[in-house]
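Apart from one protein chain that is not included, each protein chain of the complex appears where it belongs.
Here the chain labels run A and B in written order, and each chain numbers its own residues starting at 1.
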Amino acid sequence: MSQKRAWQDLPKGAVSYKSSMDYKTGDWGVNAPKIDYDKCIKCNLCHFFCPEGAISVRDDETPEVSLDYCKGCGICAKECPVQCMEMVRK
Amino acid sequence: MRQGVSGAVYGDGEEVMAKQRLMGLNGDEAVAYATKQVNPDVVAAYPITPQTIIVERFSEYVADGEVETEFVAVESEHSALSCSVGASAAGARAFTATAANGLALMWEILYIASSLRLPIVMAIANRALSGPINIHNDHSDSMGARDSGWIQIYCENAQEVYDASITAWRVAEHMKIQTPVMVCLDGFTLSHTMENVMTLPDEEIQKFIGERGFLTVEGHMGEGELRLNPEMPLTMGPLDLQDFYFEHKMHQVEALKDSLEYIKDVDEEWAKLSGRKYEYVEPYLMEDAEMALIGMGSMMGTIRHMVDELRSEGVKAGMIKLRLFRPLPVEAIKKAVGDVPVLGVIEKAISFGAPASPLMEELMTSYYHDKEKPMMANYVVGLGGRDVSPDIIKQAYTSLEKIKETGKVERLSTYLGVRGE
Partner (left out) sequence: MTERLTLKQAAKIPDTLMSGHRLCAGCAHPIVGRMIMKAAADRPTIVTNATGCLEVATTIFPFTSWKVPWLHTAFENAAANASGIEAAFKAMKRKGKGPLAKYDRINVIAYAGDGGTYDIGFQALSGALERGHDFTYVLMDNEAYMNTGIQRSGGTPLAAATTTSPAGRVIPGKTERKKPIDEIVVAHDIPYVATMNPAWPQDVLDKSRKAFDTVGPKFLHAFIACCRGWRYDMADTIGISKLATQSCVFPLFEVERIDRKPVWKLTGQSASIARRPESKKPVEEYLRTQGRFRHLFRPKENKELLTAIQEGVDHRWEMLLKRCGL
């Protein structure tokens, strides 16, 4: 309670003042994908299928997983057309 | 003009009156005409008697190109206010109007509009809430919305309706207030009754209204105006749980408290422009009064008439018209009441199961810790459009006289003008 702002210091109209990027959901799950880059065909599907936006696409079009947000659902590993992702303990 | 009569001439009467135009308008038309002069960005409304004339007239202004307003003929009152909220959040001046069941259908969004701090203006043609269904006047609709965080102005006549329909914008948009406002006019008695209304030229109204101001807030992407703006995105209306909701309610407590301080500045400015000066409470013959009625709306005219009649009979009656109900101007009321020994609180609303009607309860609360206070009695009148005749008013004063004589309030609430009572 003490670290939270007093009402006088909160923005009026109850608008949010923090980005959820500051809220790390990576500790929700126990597993995260491990990528075998040799197998990756750079299809980017995992980027689209990730509910968390935790898989970004690098300049070389390979995926990169952010453990800050990955909740370990495993959709990426399951949907990878070449099975280059494996769910492993974080 | 007489003391206590709204719109008493202020300043140099002739000068301010010279540019005004006398029009024959009913209350609804007065709202529509004032709103036309304001030229809001968005009007979203749904028809309900006795508010319909407002939206009909306004639609004509739109159809004739007299306003640049985007008129949205929505499919319900819930959507009327929801649309206004969307528009106001996007930075528009948004207006709507309703009555009774329409206001009830808006209920949910009333609280949301005020918590989002959206300066929407809404006219309420006060009408009895169903059921049974009734289309005539009482205050059960807007009284029920008294805790919704809106400012409420109650009008006595069409002139007040016109004036309040303009000043309401300045009140709502005042940087210290930024809260929606209801302009309440009694259904039929005011909404459908033609009166003389002095109006100002469009350009004077435009100048008076100015541009809408926005609160500056610190959002998640930086500081910006409290509006939906792609250049500085804000999240308006987030999920607000145990750890912050209470704090955000304090913002509204502060806004309504502050508004008591600043509404009078707007009224003062309007007085300079129009010559009509409004007070939160308007006492009439209270200096030496031995009994008085306090109330709101069109019946105050009848009460003033009865005060005159009683005075001519040697009875020292007085009255206090309350124009502002939210926020309740407690200090101003107490000042107006002075040391009158007996105060009747006359209301067109019931709070079922409560000791008394809303205004009565709030006044008793306000006086509770005072050593000097009047004896108070509550008179419920006029429900469902039942005529509040001079005779009814007389009964109230007769009751007050009895209280004064006996020193006892036998009934906290009395229902006047109902068969069987």
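Just a few scattered comments:
Convention: contacts are C-beta pairs under 8 Å (C-beta built on N, C-alpha and C of every residue); 3 or more make two chains touch, one makes a residue touch a chain.
The shown structure was predicted, so the numbers you read here are calculated from the model rather than taken from an experiment.
Checked against the hidden chain, the listed residues B:Ile112, B:Met198 or B:Val330 yield one contact partner: B:Ile112.
Of the candidate positions B:Val31, B:Val72 or B:Met291, contact with the hidden chain is made by B:Val72. The chain not shown here touches subunit A at positions 10, 14, 16-25, 28-29, 43-45, 47-54, 57, 61, 66, 68-69, 71-75, 77-79, 87.
For subunit B, the residues touching the absent chain in the complete assembly are 41-42, 44, 68-70, 72-76, 78-79, 82-92, 94, 108-109, 112, 116, 211, 220-221, 227-231, 233-241, 244.
Please note the rule applied: only the chains that are shown with their structure count from here on.
As a whole-number value, the distance joining the C-alpha centres of subunit A and subunit B reads 52 Å.
Against subunit A, the residues of subunit B that register as touching in their complex are 115-117, 178, 215, 217-221, 226, 234-238, 240, 243-244, 246-248, 250-251.
Residues of subunit A touching subunit B in their complex: 1, 4-7, 10-19.
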